[in-house]
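Can you keep this structure in mind? I'll have questions shortly.
A protein chain is absent from this complex, but the other protein chains hold their places.
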Amino acid sequence: MKYTKKDFIHPIPGSRWHHVWSGFVGDKLAILALIIFLFYCLVALLAPLVAPFDIADPAFMDLMNAEIAPSWISGDERFLLGTDAQGRDLLSVILYGTRLSLTIGICAVLIQATLGICIGLIAGYLGGRIDNFLMRCADIQLSFSNMMVAIVFLAIFQSLFGIALYQQLAMIILILVIGLTEWPLFARTIRASVLAEKQKEYVDAARVMGISSKRIMFRHILPNTLSPILVIFTVQIANAIVAEAALSFLGLGMPATEPSLGSLISAGFAYMFAGSWWICVIPSITLIILILVMNLLGDWLRDHLNPRTYKD
Amino acid sequence: MLIFLLRRLVQACFVMIIISIISFAIQDKLGDPVQQMVGMTVSPEERNQLRNELGLNDGFFSQYWRFAKGAIHGDLGTSYYYKEPALDVILNKLPATLELAFCAILIIIFVATPCGVLAAIKPRHLLSRLLMIVSSIGLSVPIFIVAILMVYVFSIELNMAPSFGRGQTTEIFGLWHSGLFTKDGLKHLLLPSLSLAIALMPIFVRLIRAEMMEVLQSEYIRFAWSKGLSAPRIYFKHALKNTMLPVITVGGIQAGTLVAYTILTETIFQWPGMGFLFMDAVNRVDTPLVSAYLIVVGGIFVITNTLVDLIYGLVNPTVRLASHGL
Amino acid sequence: MNLLSVSNLYVNFHTKERELAALIDVSFTLNRGERIAIVGESGAGKSVLGFSIVNLIGKPGYIESGSIKLENKELTKMSLRQLQEVRGKRIAMIFQDPMMTLNPVLTIGDQLVETIRSHTKISYKDARNIAIEKLHHVQIASPEKRFNQYPHELSGGMRQRVIIASVLLLNPDIIIADEPTTALDVTIQAEILQLLLTICRDNGVALVLISHDLGVVSKVAERTLVMYAGHVVEEGPTLEIINDPQHPYTQGLLNALPQMTLPGQRLNQIQGSMPSLAERPSGCAFHPRCPYATQKCRQEQPNFIYSGVSSVACFLVEDMLNEFAEQDQETH
Amino acid sequence: MKIKVIIACCLALILWNKAAATTLRMAFDADPVSLDPHEQLSESTLQFSHLVFDPLLRWKQNGQFEPRLATKWQRLDAQTMRFYLRKDVTFSNGNTFSAKDVVYTIQRLKRSPDFRAMFDTIDSVSMVDEYTVDVHTTYTNPLLLNIMTYVFPLDKAFYQGHDEIIKYGETFASSNVSGTGPFILINRELGSRMELKRNPNYWDKDTVGNVDHIILTPIHADSTRLAALLSGDVDFIFPVSPIDMERTKKMPGIQLVTLPSTRILLLHMNQKRRVEFQDVRVRKAINLAINKPLIVEKILKGYATPAGQLSPDRFLGHINDLEPEYNVSKALDLMKQAGYEKGFRISMMAPNNRYMNDEKVAQAITAMLARINITVDLKTLPKAQYFKEFDNRSADMMMLGWQSDTMDSNNLFEFIIACADAKTGLGAYNASEYCQPSIDDDIRQANREMNPERRLRLLQQIEKTLDKDAAVVPLYWQSLIWAAKDNVKIQDIVNDQNYPHLGDLFIETP
Partner (left out) sequence: MATPLIQISGLEKAFTTNESWLSQWRFHRGKLRRHKDSIHALNGVNLTINQGETVCVVGETGCGKSTLARVIMGLTTPSAGEIHYLDQRIDHLNNRQRMFFRRRMQMVFQNPYASLNPRMTVYQTLSEPISFHNPQLSQSQVDEQIDELLESVGISASSSDRYPHEFSGGQRQRISLARALSVEPDFIVADEPLSALDVSVQAQVLNLMMDKQEERNLSYLFITHDLAVVEHFATRVAVMYLGRICELAPTKTLFSAPKHPYTRALLSAIPRLDSNTAQPIRLIGEVPTPVEKPIGCVFQARCPYANQRCYEHSPAMTLQRDGSSVACHAIEEGRL
């Protein structure tokens, strides 16, 4: 028996992301944050093109130019934001530093996310002993805090293999350490969402259809846990950048020859009280704005996607 | 209760074994204890003999077993620099760190709670908006910048508080050098604990706000309103207690961050605590100290986590410790 | 004088884009000791109406205009402090889900005693005695033991009893029960309804029962309001409405019940579903689903008219009445 | 032990209250690792020795010797020197000081791994009477008096029997102390605090010093240390980072004292690791490419003296007209001649917390070497790790700072330039692996030459050879910078070896 045309029910128009987007357009702060963040990303991506100086050029670091104040103070047109104690153009160094910090942050969080998502999915979907064991591990890891583990690990690495090797591998090690220590946050959140999603009947429906566990996990459940992941992802990048900065500040991060924002601040710290405030203050502000923007974006996403982050 | 503690104990053993393996590995790999003991003048043959006597030529596991046995008896090796048992050195510095953390926690509790509650119950109020902006910014300013700023403003420019060290301490019960009982000690405590608190405060303000707002949306709060209870009663008796449950959990997790942050704070303020000691030990390649620090910190985490779970179980009647096997 | 009179109540929901009307021009009255029911499907605005009586609509809802009078006190204009005196003491509420209504971290006793003590100055001991007495009243076995227990230690039906007990503590004039049995099993539902009915009858308490279940309503309420998309579409004595519904929606609702057709036959369905707040159609909100809809229904809002047994907001009925009236005039 | 600490605390409290005005709170970058003055030859140990012990004689600011426990001395023959000791001196524990203590101390010094090299020249010490000792050297030694400034007599009765010296080990001497010095140690928390009080029985009653109580706090970070001074938490700090000088100068109530020191900073170019460095033209080019005055001006803010040689002008070997030369085009030319026009890649290591702004200097040098196409992979390490690497000669180019213990050029040459010889210890810090036998001969001669004229010529000869060979890259002589509150009269008691004579420190009471 066919229904007559009149019987057809037409669905309500409008898409899921539509209201998120319209809410976004309505929120000036969120737009501003996004623009600034995109600007940062762009700048980081294009650092070699945008930077007024090529940092690889031997002439880049000229002690003659050391500690020139930003151009609006010194009137020196060559260096918009002044130079640091080594005579490097601060703008170029900050551009490259931002690039480095963002790279470390994003790569580290990618590792966290991959690891966390896999573990969270497995723990949540399979449940039972595996879940119990993995979550115990996550709890333990989480209670030790990534900073703690990173500090200890980096310190040990430095003393074990010497700083020489460390400085060569600094970036990779930082990414790995920050990446490997924060997975529990992702894992727990994913697991919580998976547990919630697993209760939902569409998963059962898929099982009843005979669809394989792997496909259910990745095709059905995973897309539905994306909104909390997105929120954590944003916030975690901010956290990873802060962690990197803090580690650099302790002398456990990027070496002075390859400065990230954190090591720039750390190096400029000595000049803070000496009159050459810009060496420390400008990278600090750059860092703070970057993190603020990421946090604002994260907040905004959290408010609008309204996921439940991990909680017991 | 007993079972709960027993379970915890099993877990603690598991954690401590892992930590002790790591710390043993450090001790084993870093530096040659024989060299540290006898200096350069001893011949290689003599050294080898000494190595044999000390069992340093044995296999990894028998060495680890010896290390673990020593660790159980409180022997974590001797610090190269302090020439004292590493555990003693660390335990000497423990009070300083604990006092710092304790004060920071106090500040967090007594400032973050009212702020979070205010921001939750009057979300449109100017003050709570300001609070949220400040906490957003606070969340984004790394702790070391906060600490530097504090030193600059309060110590150097305003000359209000000392910038380093613990100041005058008094001894309590013959085992604890406390800075809490002298004016000088408290003055020294002010800036470090404040910057430590400021670093963690935004997380808690926001968490309390978010949780409180969620709790305020719940049916039982609506029911409480419909019963005609007074507003303070609803906010502080009905809502706050429920709000605190997730806060306690997160608080337990943040304990780890707190310890990590003490390293930063202590470094900047020259606070003679464990964190400062640890960074020093790292710079001096004082491996026994580093591994002892690891073990002590591991112990602290295990204890705090157990405490947090216990508190959680006490506050939350639905999680009877029975379900943990009371 | 009416105990409670609601007139021309408009309730809006505030959203970023626009204001959504949740209740449109709702009026009704309630007499002392009377039991009325508000019936409708989900999204009809019946819960909003219930909550707006004590001004407890959750954010982002707010009362846009209209008046709610308890005797002659205007509730919409009251300060929070004044409202808190009315809530609980004069008007009490029973919520839908007993699992969520009691605070999980406070004991049953705490929650009962605080209700009494926040309205009357009375010692803890006396309050406890009253509470235990009321627990007994709602047929809870060993109330002393229950007094010290936490909500999670009780079953759903037991909790709903505790909630009813807590509502009774201060002998209110009105009880608003928002789907009090929906979350309960059939056998428990019967008991709770019985209990509620007895209590209202015995103490002369007025009851506003909010429900989607016409069966439940027919057992309890004397008068019924049928709501659709924020409007009251029909109002009248319960029996009349069930036996002779006037509004096409009420008719459809009743006809769709399985018992209205023979077993195995197709049910009499209404097409479509309730519009959401944002998509309320113009004119009569029911017109897209209404089999009798005319051009007029699409454009104009029908008025509320008395049709002999009940009041209805429908052009069809209006036209019919007018016809009758004309015929009447003609015959006269 | 605990009780002792309590008593000490109480004592400290009492003292604090009684004489708060003459308490000196000072913050240095390091505190002594051990209480044993013979365990480590380091600045902090010697600073401590000057507080708790007294030397036989010490340097005055003008470069003359000042008698302390030795009242006078006289050369008996080419190899013997007689010292007359001060009477009525007691150790802090009440034991009287006499010649036996001096003999004992010198014998112990000869056993010390760190001091052994310096005291090898002393053959034996003999006690003439209660207050006279004779010091016999193995050969004529022009620097005997310089060496004798390192003799801080120990209390023989106190130490004897458990006086083993173990580096980094726990010994009696490393945790107990008895000296004749102006101060007595009352409390010490390694790494965080050291407290001393005035020795009430100190022999030198004529001193203007009025400090009754000293609290020494080690603060590693330059900025924290300065902040502590600026916020008034301490009265006296060392060192002050040159970066902070401008600001500190402007602060009211704070005084800065700077002295050029004899510490030379230099770069070693390892000739064994790199063939390129065996070419004198390359070495010369590197010397020419590094703009030393600019480094001094920009990084050290002028608080150093650019060096074209190793010996500072106070030393005998100093040649006045040997100025640092900076000429990139000439350097490029030399590189071209040597066949390295395209340059090469080298590794370099430098400490990052040992010398003033060491890391930044090293970075600047890499940038400068890049101009002559030498690419430098720089690693900077904390000192604890750096010197291990230095001993292993782990990089092609390494930074070193050296202060002559004997205040003489020859000490520099012996350790930095001489061909490495594990037996004699010569060339122990020669990370250039440069070996010029003629220099070795000159060093040996200068060590025995008593005639100042001839000695001068010998030492200058070495400097000239070094310059010609461009064996190392001398960078600059670092300055010492102290800061204190105005009422703390440190300018009278600091010296270019950085052993402030705190016993003579006068603090003005407002």
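By letter and in written order, the chains are A, B, C and D; residue numbering begins at 1 in each of them.
Convention: a contact is a pair of C-beta atoms (placed from the backbone, for glycine too) under 8 Å apart; a residue touches a chain by one contact, two chains touch by 3 or more.
Owing to the predicted nature of the structure, the values given are computational and were not obtained by experimental measurement.
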Cross-chain touch to the chain not pictured, restricted to C:78, C:122, C:242 or C:305, is C:242
Where C:68, C:165, C:196 or C:216 are the choices, the one touching the absent chain is C:216
Among the options C:75, C:227 or C:253, the absent chain makes contact with C:253
Missing-chain contacts on subunit C, rising order, are 41-42, 155-158, 185-191, 193-194, 212-216, 218-219, 239, 242, 252-254, 256-259, 261, 263-264, 266-271, 273-274
Missing-chain contacts on subunit A, rising order, are 1-3, 7-16, 127-129, 132, 199-202, 204-212, 220, 223-224, 226
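As a working rule, only the chains that are shown with their structure count from here on.
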Per the C-alpha centroid definition, the whole-Å distance linking subunit A and subunit B comes out as 25
CA centroids of subunit A and subunit D: separation to the nearest Å works out as 48
Cα centroid separation, subunit C vs subunit D, in Å, comes to 91
Note: subunit C residues in touch with at least two other chains are none
For subunit D, residue numbers touching 2 or more other chains are 227, 382, 385
Given the complex, residues on subunit B that touch subunit D span 36-37, 39-41, 78, 80-84, 151-152, 155-156, 159, 162-165, 171, 174, 267-270, 272, 277, 280, 283-285
In their shared complex, subunit B is touched by residues of subunit D numbered 2, 5-6, 9, 33, 113, 166-170, 174-175, 189-193, 217, 219, 221, 224, 227-228, 230-233, 353, 382, 384-385
Seen from subunit A, its contact residues with subunit B in the complex are 136, 139-140, 142-148, 151-152, 155-156, 158-160, 238, 242, 245-246, 249-250, 265, 269, 272-273, 284, 287-288, 291-292, 295-296, 299, 311-312
